[in-house]
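Here's the structure, in structure tokens; my notes come after.
Just one protein chain is left out here, and the rest sit where they should.
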Amino acid sequence: MFDLLGWVPIIPLLGFLILVFYGRRLSKPEIAWIGAGSVGISTVLVALLGFEFLQGPMSPYRLTLGSWIVSGDLSIPFGFYLDALSLTMLFVVTGVGFLIHLYAAEFMETDACYARFFAYMNLFVAAMLVLVLADNLVLLYLGWEGVGLGSYLLIGFWYQNPANGYAARKAFVMTRIGDTALALGLFLLFTELHTLDIPSLMGRAQSQWTTGAVLPIVAAALILGGAVGKSAQLPLQTWLPDAMAGPTPVSALIHAATMVTAGVYLIARTHVLFMLAPPVQGAVALIGAVTLLMAGCSGLVQTDIKRILAYSTISQIGYMFLALGVGAWSAAIFHLLTHAFFKALLFLAAGAVIFSFHHEHDIFKMGGLRKSMPLAYWSFMIGSAALTALPFTSGFYSKHEILLAAYETSHILWGAGCLGALITGIYSFRLVFVVFFGKPTREIEKKIGGRMTIPLVLLSVLALCGGLLQIPLDTVFPALSEQNPGQNATLVSIITLAAPILGVAIAGLFYLTGTFSAANFVNLPGARLLNRLFLTGWGLDAIYGAVLIRPFKTLAALNKNDAVDKLYLGIAWLSRQLHRLTSATQTGRIRWYASSMAFGTVVVIAIGLLS
Amino acid sequence: MTLILFYVTSAVAVFATIMMITRLNAVHGLLYLILSLLAVGVIFFLLGAYFAAVLEVIIYAGAIMVLFVFVIMMLNQGHKTIAQERAWLEPGTWLGPSLLALILFTEMLVVIVQGGSAETGHVVSASQVGMALYGPYLIAVELASILLLTGLVGAYHLGKPILKMAKPRSEP
Partner (left out) sequence: MSVIPAEMGLLLSGLLFVLGLIGVLARRNLIMILMSLEVMLNAAGLAFIVAGSRWGQADGQILFLLVLTLAAAEVGIGLGLALQIFHRFKTLDADSINQMQG
């Protein structure tokens, strides 16, 4: 039964190939069947595999499909590795992925490039599956690059608009910076430990390296660099809000549920390395905490519905990084799982709203949709509740676990996490109140159909009840250090509980009842500056532009006439001149040819005489 | 005696050749050419090659020059084309070839002078030549006759279509 593991990434890849070569000749229903169906088959396979895995002793299972690179010390097979962690990720990618594909079948129905869309989506899913199943870091890197490619292709899907192309390019280049760091980390690991197979790599690292030594710190820092790029954390987070230029299902799949969580997965997979490098692990937590606050603040003032959700994603992944940083590995993965559910739900519901208004994104142009779009309303409520971690939603359980673990390590980190929860409450319910309450400003132009309804319903159920899932991650991760209840245990729990609710209340006062007015708030001294700061994501784009991009462009402009190319052009020019010279001798005149023969004779005799 | 005759005849030959290459009237040039050939025939005689001298006069100055005469007459060269020839003979046209030829002649001079001295004057009679032709050089004779046959066929073929073609074919 476990042999079927190999088929899980291959079937979406086959789907991609079929759609690439035959997509133009297929009809839209056929394309949808192949595109969504391939992921569906993988989902069924994962369900079967998971069922069998969970019943047994849950020891890791390895499957090798063949060898890829064999060179001296280096042996890289196409190997897959199934344990509780990869099973969790598989479930997220295929399960949520399939629901999103189903949704996309209707959402993208009017698009002319239907086949291209599903081909790219299948390619992406195949690459992501390779990433989570890889048993060695090189194959993981292959999947890593594959999802980067898929992300680029899908963000710039509507390439006819140049802005989309720029957004896609920005995403690709920024994640590339992280990828380079990851590649350097791979080189370092191989040079020092002579293997890239993950289980043996972790074993050797643990036996050969001492905690806090230079080598594990450098290696872990490089891997962190890679994770930061892919997961849009500080300092490489500016690409994610712009990536919202892609279609909504793409945002849901790639930039909420799967690709951006690849960084979290990577750190979790190599957790042994991070445990050997406490400063780096501390850096992970710090990056997570700072990012979640920055992104939360930015989300407070956005007006584009998808940008709010994008900043929310950056913030929630900050929570996962925080969890990884304090050693709560299982909590981080649990939050990854629940986040996949509610964030995908939120994006798909936002898509339903956008779909009904023919691609309107500004939340202040919508209003009072509570009555006219009940399904979207309830989806948003459930999703936002889970996002805010209101009691008894799935998000509550996972975020609570993270914050309690953070308290053990550092009160400051816990404080940041609570503040972040407060801000999360404010911006997510600001969104809900503005869009769904108040007076209706527009009529709906399109109703959503069954294929968009089913995923919304299923994801709502998962977002509510997902907290009940018990994933046996203790087979993968070491348990968290003994929970010390300590003096203020109850107080801590109450504050952690209350912060989001307080946030919801504040949002309600501003946007639901109108007791306070956001417009008045902005007119307070200094508030306008803060508003600008938050709106542009803390000015990082401007900083990068001034510090990195402008000098680069200036340098590039120096070589505008391309000195190197001139050299090659010069060779061609010389060749042309020689050609012109020699073809001038072909005059076609007899007397000229006879003269040249006489000249040749003279030269030959002269040579004979002189030598 | 022969030496003086040789010098006189070679002067005539050279003079005739120079005149030939500078004439504007083609018929005049032809006549000078015949003179040159006859002078060379005399030189052959002075060298003791009687058979060759006879051949030179009969075939070269006889048959081949007659061919030239016919063609010149057919193409109306001669009196009618003097102006054209004058236009074609610019000083610039002469200079380059003359220089080249002068250098070539200098080289030949150097080679010949380096070769040392020898006497000529051994008479080779016609019978000797005939014996050699029917002896060792038999194949050469056959080849020469094939060459002549080729020339015959070629000339016939090249001469024919003039009568058939009413107008020239258009240029490609």
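All chains are identified by letter, namely A and B, in their written order; residue positions are counted from 1 within each chain.
To be clear about the criterion, a residue touches a chain if its C-beta (ideal position, glycine included) is under 8 Å from a C-beta of that chain, and two chains touch if they have at least 3 such contacts.
Note that this is a predicted model, so its numbers are computed, not measured.
In the full complex, the hidden chain is touched by chain B at residues 1-4, 6, 10, 13-14, 17-18, 20-21, 26, 29-30, 33, 36-37, 40, 43-44, 46-49, 51-52, 55-56, 59-60, 63-64, 67-68, 71-72, 74-75, 77, 81, 85, 88-89, 93-94, 96-98, 100-102, 104-105, 108-109, 112-113, 115, 117-122, 124, 128-129, 131-133, 137, 140, 144, 147-148, 150-152, 154-155, 157-159, 161-162, 165, 168-169, 171-172.
In the full complex, chain A contacts the hidden chain through residues 583, 586-591, 594-595, 598.
Keep in mind that, in the parts below, only the chains that are shown with their structure count from here on.
Chain A and chain B have centres, each the mean of its CA atoms, that are 94 Å apart.
Within the complex formed with chain B, the chain A residues making contact are 595, 598-599, 601-602, 605-606, 609. On chain B, the positions that touch chain A within their shared complex are 96-97, 100-101, 103-104, 107-108, 110-111.
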